[in-house]
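Here is chain A:
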Amino acid sequence: MGFLDINNVTKSYGSVEVLHKVDIQVQEGEFLVLVGPSGCGKSTLLNMIAGLEGITSGEIVIKDRVVNDVQPSKRNIAMVFQSYALYPNMTVGQNITFGLEMQGTPKAERDAAMADVAKLLQIEDLLKRKPGQLSGGQRQRVAMGRALVRDPDVFLFDEPLSNLDAKLRVDMRTEIKKLHQKLGTTIVYVTHDQIEAMTLSTRIAVMYNGYVQQLGTPKEIYDNPANLFVATFMGSPAMNVLPSKLVEMNGALHAQIQGADGQDVHLRIEDAPEAYRAFVGKDVVFGIRPEAITDPEGADRNARNIQALSNLVSVTEPAGADTFVSTTLSGKDCVARMRADADVHPGRPFEFAVNMDKAVLFDPKTENRIA
Partner candidate 1 sequence: MTMLKKLYTGAAVLALSTSAAVAQEVEVLHWWTSGGEAAALNVLREDLAGSGIGWSDMPVAGGGGSDAMTVLRARVTAGDPPTAVQMLGFAIQDWAAEGALANLDALAAEQGWNDVVPAALQAFSTYEGSWVAAPVNVHSTNWVWANTALMEELGIEQPGTWEEFVAAMQAAQDAGYTALAHGGQAWQEATVFDSMVMGVGGPEFYQAAFIDLDPEALGGAQMVEAFDRMTTLRGFVDDNFSGRDWNLASAMVFNGEALFQIMGDWAKGEFVNAGQTAGEEFQCFRVPGTEGTVTFNSDQFAMFNVDDEAEQASQLAMATAVLSPEFQIAFNVVKGSVPARTDIDPASFDACGQLGMAQLAEAGESGGLFGSMAHGHANPPSVQNAMYDVITAHFNGEYDSAVAAEEMVAAVELAQ
Partner candidate 2 sequence: MAATDPMLSGGADFRTRLQNWLPKIVLAPSLAVMVIFVYGFIAFTVYLSFTDSRMLPSYGFVGFENYSDLFQIRTWDTAVTNLAIFASLYIVICTIIGLMLAILLDQKIRGEGFLRPIFLYPMALSFIVTGTAWKWMLDPAIGLENTMHLWGWESFEFNWIKDGDMAIYTIVIAAVWQSSGFVMAMFLAGLRGIDNEILKAAQMDGASNFQLYRRIILPQLRPAFLSAFVILSHLAIKSYDLVIALTGGGPGNATALPATFMYSYTFTRNQMGIGASSAVIMLMTIAAIMVPYLYAELREKK
């Protein structure tokens, strides 16, 4: 039993089921991120936790209490919305204390709570202003203040950073993380931005088409994606997924792909899981993250199995700290991530180093990882 349990929850609109048997247990103090493209059902799930949408079947339990039929305000949760949802007709102070006022908290207590929160978020001098007079970042803080002041069991965040510009987004991200570490509250956070998901969460639920595709720590999700969707959705640039064939050569398994000139390239796989056996001689999808393809000097020193791969470089994109190098493998663009000073030039062949420790294989039919 967790602190917040989502037990076999489904949601239907009429005959259309939009969430299918979602089952997640969140522990106290955990930072769970629901991530997925728009329409995956993540916001619906969040709204169901909040009590803003009904539950078709299953249960949501907060602190051992089934809350299916409990009003949003009685669930002891707080929510930060994408648009911040600040009441435009009230001052910042009134916005923050509105919830307390609704619960009948005496004014003195409300003011004290507001002062604490304002101090925590450094918005003391904004309290008399109306939301219309605030910048995006300030609004964001106020929205968080409104949530914090209620001292809820669970914080719900609905894409809170998506309306901010890039720099602010990064700053606020850090700030949220700090707050979480400081206060130790339980958070459920919805975003479509996988970087936010990776940086903030203690656990991630990747959602797609109303299903939880994978639930796990950021590292699990990144290194061992459960399926092609998770593999390509998480990470930027995305994981390279190349049509390939699993072949047995010289007593070892190899992933066979095609180089830029159409020549077969074989990449040896070591310590292959037992499951690979069933795919020998069959088509598989070969997945490799860009940072696992480097120049030989830049390869991971701890890697046990690094394979060399000579291929034509099509484009190089210097990005400051890294240089992204594109090359064509199995007819597809494949991105490699190299040190900025790697000696690589478009139009010339190059010796890539592929860290096969990080390589994963997928079943092209089920799209699940072979493991």
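Basically, a residue touches a chain if its C-beta (ideal position, glycine included) is under 8 Å from a C-beta of that chain, and two chains touch if they have at least 3 such contacts; residues count from 1.
How were these candidates chosen? In short, all candidates are chains of the complex that A comes from, given by their letters.
This is a predicted model, so every value here is computed, not measured.
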For this session: Could you work out which candidate touches chain A in the complex, given the options 1 or 2?
Result: 2
Exercise. Which chain A residues qualify as touching candidate 2 in the complex?
Worked result: 51-56, 68-71
